[in-house]
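Complex shown without one protein chain; remaining protein chains in place.
Moving on to subunit A:
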Amino acid sequence: MTEKAIKVLQISSNLLCRNGCGFYGNPEWDGFCSLCYKSLHNNAIHITKSHSLDVNHRNFSSGVLSDESPNGRLSPSAIGSPNCVSISTPPSPSPFPRFEKFEEKKRQQVEKRSKTLKSIFKRASTFREKSSSNSLVSASLPISASHALTSLKDQLSFDSLSLAGEEMVSKVMREAEIRDIRRQVHKCVDKINKMNQSLATIEEMSELTHEFYQSMADRFENHALYQGNSNEQIEQFIDITEKHLLSQLSHLFTRILTEEEEKDLDIQKRIKSLNWIMVQHLDVDIDLKNPQTSDLLDKAISEIIEMGSKQVPVEKLECIVNCSKTIFKLLQVNRNEPVSADQFLPALVYVVVKANPPLLHSNIKYITRFSNPRRLMSGEAGYYFTNLCCAVAFIEKLNGESLNVPEEEFQKYLSGEALPPGSLEQSAYLCEPLRLTYSNAAKLKSLIEKQTKFEEDIRELKAKLKIEREETLKKIEPAVKPVTIPKYNIDPDIDISLIPSFLRPRILQERSENSAKEGVLIEIDAESKTENAESAHLIGKVVTNDLENGDGDNVLKIGLDESLSQSRLPEPLKPEVVQN
């Protein structure tokens, strides 16, 4: 609206520089030409600077906390103010542009702020609490900047609400509950913030937080609003309460950090001086040469260090749980039995010593003071957290006896005068190149093993195949042998016509083979003509038969007459023919 109005004004009035120097002006330079703008701007710059600093300061202070700082009240009106000013500053030059400039800046800042608010809200709207921001308005709040901002936030929330769509429907059931949680949390945050300002100790605030958790638990138990929910949902509500509360109290962590700085440094120094500790000292049964082990150790170390970067105790606890689980895996490398506390605690001590996580003490204090005591008392996370506390306590009180090292030597190691035997070697397992070497060596070793095994397998397979082949050959030998067809020893002299017709081709073939061997080519037609050769091989019976037949002139002719020749077959030949 306002910007449009300004444009229209400028276009209709004049395109020339507002200084009247004759050059064209530019809306970007407030209607001046570049030269006039520069000279004006240079005059104004130091004044604007001081103004804008002031504005910045105000915006900062009003944006941070929900105090009743009177400055904050400016912000809602600041959104409206630029309109009237900028419209009322047409062509007239002199001090106005300066003021306009200032207002412009202010407006930009307000816009920026609302934009970031929008983006913050958009991000927040992915959480399930999105709808409940409505409740913030209805909740009793001192009329302050934060109130104005939340109402702004609220307006924006309607857009994102409609976008949320179906996701919302499933959560409508719990909307009322979450709204209630948010309201309670908000009150508690207000209260704690006030305490914080009145310089209450961390302990007092922690007490209040614990009371709050307790009263919320009672509320979930007894209030009519929560009666329809299952135990699991109640658990979720408790989680939501804690996350919600502590995400708004993260400045307490900063306070703990400053208060506990000395102790943090002390423990860090202490752990640093214990850097020489080896797995043997703590009776941790792991093999650092194993690349899998050292990888898991690395993982555990990075997980425990990650704890420091998380803001909310729940997330910090998550890191501790992850680290502990990795340690369990670490202890189970090459073993299958479940890990007991006897093995776990020393391993955790070792990990803490090697990791030397920063701000250890503050983190522990923050978690104990402000996390839900129920979680710390009984849950899995509570158990691991307790173990971490134990590990830290152990490290603080560590002496030679607890490491099975004579006190004198222990002091020497502690001061860095001496190093336990083998410690360099062991710490070298954790140095990158050597580790790479070890892991490569291990890989090579396993490869070699595989290779030799493979070779053996091949050899075995070959031997097996050989045996198999022989056996098979033995089995199939009779089948493979060429079948010997019994030969009919029929004299070549015998007339072919006397032989049954189905045997004839064979006999003829045999004869031809025989004669081929002898180098004589016998033709069927020529048979009768070579009487001499035939007569030389005459055998009694056949001869008589032959003679009975009479003429041997035309073999083929007689051969054609099968019925005759068969009936005339000699007696001894008959059974053989029948058999065939």
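Heads up, the rule we're going with is that contacts are C-beta pairs under 8 Å (C-beta built on N, C-alpha and C of every residue); 3 or more make two chains touch, one makes a residue touch a chain; residues count from 1.
Going forward, contacts and distances are computed from a predicted model.
Participant: Look at the options "Proteasome subunit beta type-6", "U6 snRNA-associated protein", "Ras-related protein Rab-21" or "LSM complex subunit LSm2" and return the one that UniProt uses as the protein name of the missing chain.
Facilitator: Per the UniProt record, the undisplayed chain of the complex is "Ras-related protein Rab-21".
Participant: Quick one: which of A:Lys194, A:His251, A:Lys453 or A:Arg469 touches the chain that's been left out?
Facilitator: Result: among the candidates, A:Lys194 touches the missing chain.
Participant: Of A:Leu265, A:Val333 or A:Met377, which residue touches the hidden chain?
Facilitator: Checking each option in A:Leu265, A:Val333 or A:Met377, the one touching the absent chain turns out to be A:Met377.
Participant: Any idea which of A:Ile305, A:Val339 or A:Leu414 touches the chain not displayed?
Facilitator: Once the missing chain is taken into account, the touching residue is A:Val339.
Participant: Among A:Asp239, A:Glu262, A:Glu401 or A:Glu471, which residue is in touch with the absent chain?
Facilitator: A:Glu401
Participant: Looking at the full complex, which residue from A:Arg219, A:Arg270 or A:Lys412 touches the chain that isn't shown here?
Facilitator: Residue touching the absent chain, from the options given: A:Arg219.
Participant: Please identify, in ascending order, the residues of subunit A that touch the omitted chain?
Facilitator: Per the touch rule, subunit A residues meeting the hidden chain are 140-143, 180, 183-184, 187-188, 190-191, 194, 204, 207-208, 211-212, 215-216, 218-219, 227-231, 234, 283, 325, 328-329, 332, 338-342, 344-346, 373-374, 377-380, 383-384, 386, 389-390, 393-394, 397, 401-402.
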